[in-house]
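A protein chain is absent from this complex, but the other protein chains hold their places.
Take a look at chain A:
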C-alpha cells in the first residue's frame, strides 16, 4: 500500500462508504428508544418503527406479531443491506466482508454441531442460524464425527478452512470438545482478521485494531468467567485465549491462573481500559459484565465513524445495527412479557 491512500480510496470504496454513513445516520436515536419504551403492545411498537427508517418492514406479517418475527425481519433487513455492500465491493474490501461473515459462520457451525449432538433435526436449528453466516455446505456439518472429518469433508472450501489449522484432532465431538473447537476457531479467526487489518495498514489498521483487540480481550475474560467450575484445565484455558489483545501476554498468563471473579477483576485492574468496566459491574441498575462490555463496544464502534477512508465503518455499522436489534428485541420482550421494570436497560447508540 502506498502512502496517502486517502487520495484514491474513494475511487473504489467511496460509494459504499457514503452509503454506510447514510445507513448509520438512520440508527434509532435516544428519542426513538424513549418512544419505543412507552409502547403498550407490539402493535404500537410496529407503528413506531414505521416512523423510523425501518419503514413498514413488518407490513406483510400476519397477526399476531411476535418478538421472534420482529427479530427475523430485522435480521433479514440487515442481511439485505450487508449483501448489498458485499456485492458492490471490490478487493480488498470484499475480503474484509468475508472476514466479517466468518464469525457468524463459526457460530452457525457450532450451533449445528450441538444440534446434531442433541439429535435435533437440522431444520429446527437452521431457523436459529444467523443469516449472515449461511453457506451452502452448512447443513452437511452433522455428517462429521471428528474435527478433522469436519474440516476435510465440509469446511475445506469455505473461508473457515484456514482457521482449522490449530484444531485438527481426532477427538470425538462431544459438548466440551465442541466448545473448545469454537473457541479455538474464534481465536485463529480473530488473529487472522487482526493480521489482515494490520497488513492493510492506513486508517483501517488504526481503527480496526483497537476494535479487534477489545474483542479478543473480551473473549479472554468471558472464557475465563465461563471456565470457573468446569473441568477445563488452566493450561487448556490459556491455549484458548486470542493473543492479539492488550492483555497479551502478561494479562493472559494471569488470567489463566485466575480462580474466581475477584481474581479476574484484579487482573483487569492492571489495565486502564478495563478497570472502569469492571468497576461498573453490578453498579447502578445491576449491570452484568456482558452489558458493560456491550456498552464499551458501542462506544468504540461509534468512534470508528470519526475517521474517514477506512473499512472499519462497515464493521462498526454491522455491530451497531446488531446492538440496535438486541435493544429492540429486549424492549419487545419486555413489552410482550409485561415485564416493564427492566425495559430501560437497553444500550443506546449515541
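Following the convention adopted for this analysis, a contact is a pair of C-beta atoms (placed from the backbone, for glycine too) under 8 Å apart; a residue touches a chain by one contact, two chains touch by 3 or more; residues count from 1.
The working rule: contacts and distances are computed from a predicted model.
A.B. asks: Write down which listed name, "Hemoglobin subunit alpha-like", "Gamma-secretase subunit PEN-2", "V-type proton ATPase subunit a" or "Cytochrome c oxidase subunit 3", is the UniProt protein name of the chain that is not shown.
C.D. replies: Answer from the record: the omitted chain is "V-type proton ATPase subunit a".
A.B. asks: Among A:81, A:139 or A:191, which one is in touch with the chain left out?
C.D. replies: Of the listed residues, the one touching the omitted chain is A:139.
A.B. asks: Check each of A:19, A:153, A:192 or A:222 against the chain that is not shown and name the one that touches it.
C.D. replies: Reading the full complex, the residue touching the unseen chain is A:153.
A.B. asks: For the chain left off this view, which of A:25, A:47 or A:176 is in contact with it?
C.D. replies: Looking across A:25, A:47 or A:176, the contact with the absent chain belongs to A:47.
A.B. asks: Kindly note down the residues of chain A that lie in touch with the hidden chain.
C.D. replies: 35, 38-39, 43-44, 47-48, 51, 59-60, 122, 136-140, 142-143, 152-154, 156-157
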